[in-house]
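Some chains omitted; the rest stay in position.
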Amino acid sequence: MNEAPASERQAWPLDEIVAALRHSREVTHHIRHRGAVRELPSRRVIAEVVEGLTAALFPTHHGREDLNDANIDYYVGNTLARVLPLLTEQVRRSLLCTLDGTDEADPHYHERARAIAAEFAAQLVPIRALLVSDLRAAYQGDPAANSISEVLLVYPGVTAVAYHRIAHRLYKLGATLVARLISEIAHSTTGIEIHPGAHIGESFFIDHGTGVVIGETAIIGNRVRLYQAVTLGAKRFPVDETGALVKGNARHPIVEDDVVIYAGATILGRITLGAGSTIGGNVWLTHSVPPNSSITQAQMRSDCE
Amino acid sequence: MNEAPASERQAWPLDEIVAALRHSREVTHHIRHRGAVRELPSRRVIAEVVEGLTAALFPTHHGREDLNDANIDYYVGNTLARVLPLLTEQVRRSLLCTLDGTDEADPHYHERARAIAAEFAAQLVPIRALLVSDLRAAYQGDPAANSISEVLLVYPGVTAVAYHRIAHRLYKLGATLVARLISEIAHSTTGIEIHPGAHIGESFFIDHGTGVVIGETAIIGNRVRLYQAVTLGAKRFPVDETGALVKGNARHPIVEDDVVIYAGATILGRITLGAGSTIGGNVWLTHSVPPNSSITQAQMRSDCE
């Protein structure tokens, strides 16, 4: 047999492809900032961290299954001891990516990352308090919910809010890239996208949830309830004199206490939904409404039928 | 060097955090019912069970890749023998969580769980029959579908319906928490949320699917087809004299045979869509329609243009 077996022939010119990809990376389609290879946060590690934090917050539901009064504190302490250093390193990489090594006193941000992780750890109990208020809101708000355990184990809205409350603290502490990765992990799992910058009060409940989008500067009061496919978005994106987007200004809605927003409603711009209002399904709303308003698509439509 | 290396200093007061979390769990933000740590169903194990059941139902598509006439029955039998006991244990935990140990004759529900798993196993062939009707409906209903194999391997709507048919049987047999976890696994994977209580006839097809929500008491006939973002939801949630939600009453639509509902339609309340009707995209519908109706948003809007 003169012919080489298939596995030894070269099906594709590997050297050429590798060289062309290098050329693309370094010359033609260069996207790396300032040329340096940089340590970046890892989605996989961050997912592991958030699972650990969730287990530490609700060990009997999200931790190991054999926990009891005698061993639960060991489990919680060991889990935190395992994931907080992982979080520290991810925060450091987040800072490195965001701040670009400009801190002369700590060019690799070890100390700042430790301080952020420590401050975050100190807020775990307040985070848990908020999440308990969310669980109760979910149990009370859904006629299909049979127990708090079911809500905690099953509801995607609860998962998304738990991830958000963790991400939001990290966002406020300056670990923005870690925070966004946590949000995106929740988004991928639940279909609910909450920007970690959004401020959300206690007893918050999202039912069903697929397609919900809550923007970076949204402010949500206490006891608010949302359904699937609700958008709390920006109306337009102002550009500066050079035509570039103005980043970071307040551009998403303020939702006051005790508001309910039904499925598919689209609320856009820095408007205020007054306390106690109800926004009907599929409503498209771009102006503020006073407290205790009841806005429905049906009403709007009835005018023209 | 007088300073301890970083790894030995304490970045956060671990003992304090652990104690505060315990206080939160047991005193301040106590959510555990009646104080007992309880064995809970495991989402990971339930995912493994449903994957095994799917492989047993469609071994050449979802099982090991080397199956042939001589070994396929061993594969199916062994797969069922592996996952049915896992299911039994998850059902037991579901009962424990739902029924709260009040059954004096079998306080840990082993026997009841075995009976449920056995009854479920006996219904695998009828479940497969329904799923085959669903596959055919998908193949016939989507112009982009090239083969039944493609439909079975690729379509998220098929996955969601397969998981639902399994979850629904378990729900009817009393394993409600297991059933909801199965639904939620499908929801996370496909963006399609079908409450396991929903009754769905044969030859059911959901195309694309992201954002579909089908409520607990919905009843769907044969040969129904849905597109993405369709909601079969509840209109309002009645409260009892104490202000608490009334749970469990019939509150979702009845969809009769041969109805098609296009993307984004919202159907709310215990209304009936008559057989053979077509509901257009984005339609908002809260009243029953007679058989063979054709409801479109365009029509409604044309009145006001």
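First chain written, first letter: the chains are A and B, and each begins at residue 1.
Assume contacts are C-beta pairs under 8 Å (C-beta built on N, C-alpha and C of every residue); 3 or more make two chains touch, one makes a residue touch a chain.
Predicted, not measured: the structure shown is a model, and the values here were computed from it.
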item	value
Homo-oligomer size of the whole complex, from 2 visible chains	6
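One rule holds for everything that comes next: only the chains that are shown with their structure count from here on.
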item	value
Rotation angle (°) superposing Cα atoms of chain A on chain B, nearest 5	120
Footprint of chain A on chain B - complex, ascending	6, 11-12, 14-15, 17-25, 28-29, 31-33, 37-43, 97-98, 176-177, 180-181, 184, 187-188, 191, 193, 195, 197, 210-211, 213, 215-216, 229, 231, 233-234, 237, 244-249, 251, 264, 266, 268, 282, 284, 286, 300, 303-304
Of all residues in chain A, those that touch chain B in their complex	56-57, 59-61, 65, 67-69, 72-73, 76-77, 80-81, 84, 88, 110, 114, 117-118, 121-122, 124-125, 128-129, 132, 135-136, 140-150, 152-156, 189-191, 208, 210-211, 228-229, 263-264, 281-282, 297-298, 301, 303-305
